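Only a single protein chain was left out; the remaining protein chains are all shown in position.
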Amino acid sequence: MLTKKRNLSSDRCFAPEPVQRQIARQFFDSISTLPLVCPHGHVEPALLANPAARFGSPTELLILPDHYIFRMLYSRGIPLEALGIPTKDGTPIETDHRQIWQIFADHFYLFRGTPSGLWLKDELINVFGVDEPLNSRNAGNIYDYLEKQLALPEFSPRALFKRFNIEVLCTTDAASDNLEYHQSLHQEDFTQIRPTFRPDAVVNLDVIGWRENLAQLERAVGREISTYAAFIQALEERRAFFKKMGATATDHSAATPYTARLSDPEAEAIFARALNNKLNPSDVEQFTGHMFMEMARMSVEDGLVMQMHCGIMRNHNPAIFERFGSDKGADIPLQIEWTQNLRPLLNAYGNNKDFHLILFGLDESSYSRELAPLAGHYPAVLLGPPWWFHDSVSGMERYFNQVMETAGLYNTAGFNDDTRAFVSIPARHAVWRRVACNWLAGLVVRGLIEEEEGYDMAAAVAYDLAKDAYKLQRRD
Amino acid sequence: MLTKKRNLSSDRCFAPEPVQRQIARQFFDSISTLPLVCPHGHVEPALLANPAARFGSPTELLILPDHYIFRMLYSRGIPLEALGIPTKDGTPIETDHRQIWQIFADHFYLFRGTPSGLWLKDELINVFGVDEPLNSRNAGNIYDYLEKQLALPEFSPRALFKRFNIEVLCTTDAASDNLEYHQSLHQEDFTQIRPTFRPDAVVNLDVIGWRENLAQLERAVGREISTYAAFIQALEERRAFFKKMGATATDHSAATPYTARLSDPEAEAIFARALNNKLNPSDVEQFTGHMFMEMARMSVEDGLVMQMHCGIMRNHNPAIFERFGSDKGADIPLQIEWTQNLRPLLNAYGNNKDFHLILFGLDESSYSRELAPLAGHYPAVLLGPPWWFHDSVSGMERYFNQVMETAGLYNTAGFNDDTRAFVSIPARHAVWRRVACNWLAGLVVRGLIEEEEGYDMAAAVAYDLAKDAYKLQRRD
Partner (left out) sequence: MLTKKRNLSSDRCFAPEPVQRQIARQFFDSISTLPLVCPHGHVEPALLANPAARFGSPTELLILPDHYIFRMLYSRGIPLEALGIPTKDGTPIETDHRQIWQIFADHFYLFRGTPSGLWLKDELINVFGVDEPLNSRNAGNIYDYLEKQLALPEFSPRALFKRFNIEVLCTTDAASDNLEYHQSLHQEDFTQIRPTFRPDAVVNLDVIGWRENLAQLERAVGREISTYAAFIQALEERRAFFKKMGATATDHSAATPYTARLSDPEAEAIFARALNNKLNPSDVEQFTGHMFMEMARMSVEDGLVMQMHCGIMRNHNPAIFERFGSDKGADIPLQIEWTQNLRPLLNAYGNNKDFHLILFGLDESSYSRELAPLAGHYPAVLLGPPWWFHDSVSGMERYFNQVMETAGLYNTAGFNDDTRAFVSIPARHAVWRRVACNWLAGLVVRGLIEEEEGYDMAAAVAYDLAKDAYKLQRRD
């Protein structure tokens, strides 16, 4: 159908100097067929649990679930209603997916030089064979072409999972989740999909709907949770269930990485105030800080890897939140402090080398100042890859540049794609692998490592480190 | 007169790798003849209002008005008195401009690798034809040569304005300014010079001389300003007058971007305390934060673009301030927080795509952490170019590297030279255009954008973005 060829350089993300580029290419060739390890992300397990599941329209595939995409369009003045983003308040929205696609194509230039632009190009070419640049004129044709493809069995989530060569994919699931899709996958021995225990909705007392979230947790454990002690017991039970269903990790998010243990009576008192809807101003931070300690304790006991994602103000824009809800591209990072905030947790658990604490932040000034030195000292600490906004070519370059000399490569946790956008997974891993290989080639041409060391390090960064960090070898 | 040739590479600011350099050169060639758009700066309108105006001596042209220059000399131990900087306290100063020039030449090596050094070299070669490196031996000859040139009509401000191919130049003017020079320019239909409304002197209650500044505002509106309501009305009137005189923008500076609306009675009470010289400790910050809200409200109403320059401690060195006054190179940046501070303003006005809020900061750690995410979400927010210390080759490279992937190029406001040093304008724009083209060429050789996209983006970054951001198409 499509005639004009589009260029997706086989040397993309590599520095232009020919010697470095040649070495980067060799490193990349040596690891490009390794399976993808996806230890943290937000793909819906339902997509994979049902062999008959399909992605829907091109708009449902690429625009509606991806706040990276629609927040950029919104920032240039396009209403989210016009993009078909569902509203909570009944405001009517555009329902013609082909028309939404046209708006997207009309503004495709906005993604020039952005990671979304690079991923989309890769997906269109390598997943769907669309090698013509998307623009206003060809938008309709490309939409129709994609729509046909998406209906084919070879473009089902399951088929793409195989085609993408994904070895393992971890989802992110509420503490109260019954993991029905994981159970179903389990039953058919599709063990490459694993859950991750994320209890934020009940642990962070200021989450909107906390009481209802707790009610869900009560239903999950089959009893009332009227005390802090019962709450802890419920969480321990759920962790055990998740572990049985294949989980190797937990995930926790908070505005700051403040940690401090409360006494049991203090924790009980705050929990009681939460139940009675009478929280004191400092209760939320105190309780979250305490629960980080408790989660670390449980991880030491049950062996689940602990992830902390800190430094984001959720729902910065109330107008967007009220109409459209959370995760609509209106979260803005915050400056955060790690050295003092994490100290109580690390003093209690950080010297345990079997405890893995993987840290993620959005304040890059802490890479060289706090995060790399912490990872370069504490046996438990590993640094996660560049997160969210920094999951980009330059973001990764800054990460390698600012983290590795101090932390050492082997105190990092490889890559994770952290995505809801399933078809972007290979594109995202490709960027990581390419930027990593280019970084390693840069070390070689500067005489800082030997070329043979580079091959070892490339395999580690592309595959081994993630598996080791998330304890994905074993299947309990 | 001068014999030894000095090298000003036609490839300056470009990366050395030949393929990237070639593409950067092509991009630069494609935009190098575009007119200069100067939407923010500190050139005196009087210079251009009078066709007979001249720049004075070489020292008056290049040293006395430029705190970038004399602060560097001061930092190495040369007294400002020896450089002829006027004193407020009657301390005698050097008045022999040729002798000051000799000191400057003796220490010209201090500017190696600095933006001032690069601009000066460009000005001397390209504006004045001095292609011999300035040093102690040739200082006098070069001084004499420049002095002669500066007396010629072709080196008058007006002549250079034309030669520089400046399409529009916005000045920065106090709220009480009668804009006499702009009126005069207006009358002769020289409409390329526009005022900018900068009310800091009356809005920031801790400005030295606030009461006198307010008195000037009273004279400008022709009545007493004894209440907050009258103050607001006066500002609205002045904005209308500025707009009539061609202004499209306002400018606001404060130590932090704290914003929060006060109730009218609260605002009235603070204003009354200011009039009575009885300010409470938190009044200044509260009032400035409130006035940011008010200025945004007025911008939404009258369409003037709003600029915020935040994060500098003015007059860090009292000894310098007391003897020489403000703007003497003794301002030092501060760490600042944007995400929480700007939230009230953005929640109130940030979803309005016809409101343009252009942000400038000196804390580069906020580029990727706060500023790019804000610009990449809110329709109203645009990021200004690297400011002040960061208006430099590496400063721009860091800006492109840290801002663009998240904000997207089209959420930025192009370039402005922000200068008092009129003859440095072409040199400053050249650095921006060159670094931008080199950045774009880097994206091409890394396979991140297509070459044809690069040409579009180069024109945007060199010309269109600034015109669009500052609404400079229209002439009300």
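Chains here go by letter, A and B, matching the order in which they are written, and residues are numbered from 1 within each.
By definition in this document, contacts are C-beta pairs under 8 Å (C-beta built on N, C-alpha and C of every residue); 3 or more make two chains touch, one makes a residue touch a chain.
As the structure is a prediction and not an experimental result, all values here were calculated from the model.
Colleague: Touch as defined at the start, partner being the missing chain; which of B:A234, B:A330 or B:L359 qualifies?
Modeller: Candidates B:A234, B:A330 or B:L359; residue touching the omitted chain: B:A330.
Colleague: Tell me which of A:M404, A:A421 or A:C437 is the one touching the absent chain.
Modeller: In the complete complex, the chain left out is touched by residue A:M404.
Colleague: Of A:A46, A:A159 or A:L448, which one is in contact with the hidden chain?
Modeller: A:L448
Colleague: Given that one chain is not shown, which residue among A:L346, A:L362, A:V393 or A:L472 touches it?
Modeller: A:L346
Colleague: When the complex is taken as a whole, what residues of chain A touch the one chain not shown?
Modeller: 15, 17, 19-20, 337, 339-340, 343, 346-347, 350-351, 353, 365, 368-370, 372-379, 381, 401-402, 404-406, 408-411, 442-443, 445-450, 453, 456-457
Colleague: Could you list which residues of chain B touch the chain missing from the display?
Modeller: These residues of chain B touch the chain that is not shown: 7-9, 11-17, 71-72, 74-77, 109-115, 117-118, 133, 313, 316-320, 329-335, 362-365, 389-390, 392-395, 398.
Assume only the chains that are shown with their structure count from here on.
Colleague: How far is the middle of chain A from the middle of chain B, if each middle is the mean of its Cα atoms, in Å?
Modeller: 40
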